[in-house]
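Let me begin by handing over the structure; questions about it come next.
Missing here: one protein chain of the complex. Every other protein chain is in place.
After this line comes chain A, so read on.
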Amino acid sequence: MTLWLERHVPKLVLAPTFIAILLFVYGFIAWTGWISLTKSRLMPKYDIEGFQQYDRLFAAPRWDVAMNNLYIFGALFIVISMVLGLLLAILLDQKIRTEGVLRTIYLYPMALSMIVTGTAWKWILNPGLGLEKVVQGWGFENFTFDWLVNPDYAIYTIVIAAVWQASGFVMALFLAGLRSVDTEIIKAAQVDGIPTTRIYTAIIIPSMAPIFLSAFIVLSHLAIKSFDLVIAMTNGGPGYATDLPATYMYAMAFSRGDLGQAASSAMIMMLVVFTIVVPYLYSELRTRND
């Protein structure tokens, strides 16, 4: 008996986690998937009716806005954060004496809650008392900056705040990448008189391809899950102009009482995440096992 126990103890230790993950992750995904195929409204119903929730979802103008916003927000957030992060990393990699302090400053927003970030930027971008008034005070009397309450531009204010929060993190990723590039090759190139910009574009940046991929995965994952920032800054408004899939799902689940729509929108979100993450994780696990 004790021998059996001794042999199986590792399995027993892992078992509770295994069961919890099966239930709370995979079982729950299955449950949500099931509900997305029913006519559930306020209460869950379990008779499968087919894909009509998805038909309703794709026909809903509000979902359309949410997906469109995700493309705009996601693309701008990812591209700007990557460019800014790479630029900062390269600038910091020039034997800067105050590097430690600067790195701390660039990265601290990542320690904040998105609600805090949203609260701060909502105030800074406040039309009337915020940035607008500052610039007007500098003598530009006709300057207006009302993006936060303008349905056509409000989504860009979310981009501004999100980039502020995450770009320092991308900088940290790239800086670690720059430090791991083989210094011998760079020295050789410098001896050969190759200009610095060429060294960066032809040697250093291409060798950091895996880091670009990681940064892309992390940022796109953050973009799809973005919820807190929108709630704090615009609460999805004006109207539903800044809705993202995450806020759409939440509104359907908890304020509109439409479980079928909540479930189907959640499943679409998962699909988007998985098409991005699964190939990446698969290759990561493969290379690790080799």
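In the analysis below, contacts are C-beta pairs under 8 Å (C-beta built on N, C-alpha and C of every residue); 3 or more make two chains touch, one makes a residue touch a chain; residues count from 1.
Everything below uses one rule, namely that contacts and distances are computed from a predicted model.
The complex appears with one chain absent; UniProt names that chain "Multiple sugar transport system permease protein" among the candidates "Electron transfer flavoprotein subunit beta", "4Fe-4S binding protein", "Multiple sugar transport system permease protein" or "Chemotaxis protein CheA". Remark: the omitted chain is touched by one listed residue; of A:N68, A:T144, A:Q190 or A:S283 this is A:Q190. Looking at chain A, the residues touching the absent chain are 6, 9-11, 13-14, 16-18, 20-22, 24-29, 31-32, 35, 44, 88, 91-96, 98, 102, 104-117, 119-124, 126, 129-131, 133-134, 137, 164, 168-169, 172-173, 176, 178-179, 181, 183, 186, 190, 195-196, 199-200, 204, 211, 214, 217-218, 221, 224-225, 227-228, 231-232, 235, 245-246, 249-250, 253-254, 259, 262-263, 265-267, 269-270, 273-274, 277-278, 281, 284-285, 289.
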